[in-house]
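With one protein chain held back, the other chains of the complex are shown just where they sit.
Presenting subunit A:
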Amino acid sequence: MSAADTLRQDIIAVGSYVIVQRQKYRKLYKLPAENGGGNMLALGKERVEMSAIIGKPFWTTFKMIPTNSNKKLTNGKSYRLEEVHAAESLDDLKDLLPSGMDNRKITDDGTSQKLSTQEIMELREAGKSGREIVGSLIENSQTFSAKTKYSQEKYLRKKERKYFLYLTIHKPTIHLLQEIYFQQDHVKIGSLRMDSLAQILSYCDVKSDGLYLLYDSGSQGLAAASLLTRIGAKTSGRLVYLHPGNMAQTTLIRAMNFSNEQINRLSTVNIYSLMRMYYQDAMESKESFGSRDASGDSSKLVDPDSPEAQIQCNDSPNLLKRKHSDATVSSMVPKKKPKWLSETQSAVDLLKSCKVEGLAILAAKEHPLNIVKGLLPFLGTSRPFVIFHAYREPLQEVYVMLKQRCDVMNIRLLSNFLRSYQVLDDRTHPDILMNDVGGYLLVGYLVN
C-alpha cells in the first residue's frame, strides 16, 4: 500500500462513516456526501455541528463549544466543534486534596454539597469547562477530602462523564461496530457476541483467496462485513452473502467504508432466487423472477425495525423509504434487467465454477435445518462449515440430521463463557455485569 493510500484512509472524508466517541459512549455517524449545512449529530438531547471534522485525521479530539446561549431552548443545546490537542483531564484534581482511610465518617444525608443545583446550573451556563465545574464541586464538598483515594477517583469519573465536552473521531472497525450495536441492543445484530463472531471467522477458515458462502438474516450485515474484512483489500477472495428477504441488511457493510475494489467481490443475493436459478433452467424461470419482489417469497422476513434506525444519516433521511420504492419500481418494470437478477446470475456462475472454501450460516429467526441442507452441496470436501444460532434446540436438530449423513464429520456443538475484568491496582476483579447471550455454534467438516 502506498503512503498516499494510507494517508487517504486515515483522513475523515465527506460521505464516509465515522465513530464518534464521548467518554465511554460511542456512536456510528454518517457524514453527508457534501459538506454543507445539516451536518448535525444528535447526542442525546444535544446537537453537534460536525463539519469541523472533515479533512482531519482519525483520532483527532474536538472540544464542544456551545453555540446557543438560549436558556429556554427545550430540545437541548447546540454545539460546534473545535480541534484540540487533547481532552482535559481531571486526574490531577484528586491530588490537590487529602484523602481518607475509609468511609466511617461519611453519612449520605444529602447535605455534603454546599453548591445548590441552581448555582451549578449557572456555572454551566457561564460556559465553565468541566474541569472548572468539578473543581468547584469538590471545593464545596464537605466530604470529598474524607473519601478514600479510590472513592475520590470514582467520584471524579462520575462527574467527568457529566460535564465532559470532548469528542474523539474514530475509524469504524468490526470490533468497534460490534461493540456499539451489541451494547445498544444485541438482538439487532442477531445476538452475535464478539467471541462467537471471532470463532465463526476462525472455524470458517477465512483466507484472502477462495470463495466463501454466508447466509445471514439478522446481523445488519455484521457477519458479511467481518468476512469481507478478513478476505481483505486487493486480494482475490470472494464472498456470496445470501439473505431471505427482499433487501439484504447492509448497514454495517456500508459502515466499514470498503473500497469499490473490495465491495465488488461481495455478491449479495436472495437465497430463493439463487437456489431457483441454480437448480432450474435460468431461461425458463426468468419470468417468475420478474415477479419475485411482487409475489414476496418471504417478505414477512424483512425486518420491520429499519436497519437505519441506529445510525444517523443526514444526506438522505428517507433513504430506506426511497430504496423500498425503488425495489417496487424495478419489479413493476420487468423488461429492464434489474440489478438483483444480474447479481444472482453472477453468484450462480461463481458457485457453478467452484466449490466454496467455507460456509457460515447465521439464521436469526429461521430454523437452520433446511438452510443447512440447501447450502451444504456448495461446500468443497475437506472444508469447514459453521452454523450460529441464538437458540440451542434447532442446532441439536441439525446435529442429529448431520450425524445421519455420512459425509459430515467432527461435528461439535459449542457455546462460550466470556467474562471481562476490571484491572486497577489493588482493585482487580471480574466486571460486575456479564453477558450470557453468546449463542451456540455448530461446527464441522464436509467429507466425501
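Rule of thumb we're sticking to: contacts are C-beta pairs under 8 Å (C-beta built on N, C-alpha and C of every residue); 3 or more make two chains touch, one makes a residue touch a chain; residues count from 1.
Assume contacts and distances are computed from a predicted model.
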Please identify the absent chain by the protein name in its UniProt record; candidates are "tRNA (adenine(58)-N(1))-methyltransferase catalytic subunit TRMT61A", "GPI ethanolamine phosphate transferase 2", "Eukaryotic translation initiation factor 3 subunit H" or "ARM repeat-containing protein". "tRNA (adenine(58)-N(1))-methyltransferase catalytic subunit TRMT61A"
Based on the whole complex, identify which of A:His175, A:Lys365 or A:Arg405 touches the chain you can't see. A:His175
Would you indicate which residue among A:Glu34, A:Asp91, A:Asp185 or A:Glu261 is in contact with the undisplayed chain? A:Asp91
Contacts of subunit A with the absent chain, listed as residue ranges: 1, 6, 10, 57-61, 86, 89, 91, 168, 173-175, 194-195, 197-199, 201-203, 205-210, 229-235, 357, 380-384, 392-393, 396-397, 399-400, 409-410, 412-421, 423, 425, 428, 440, 445-448
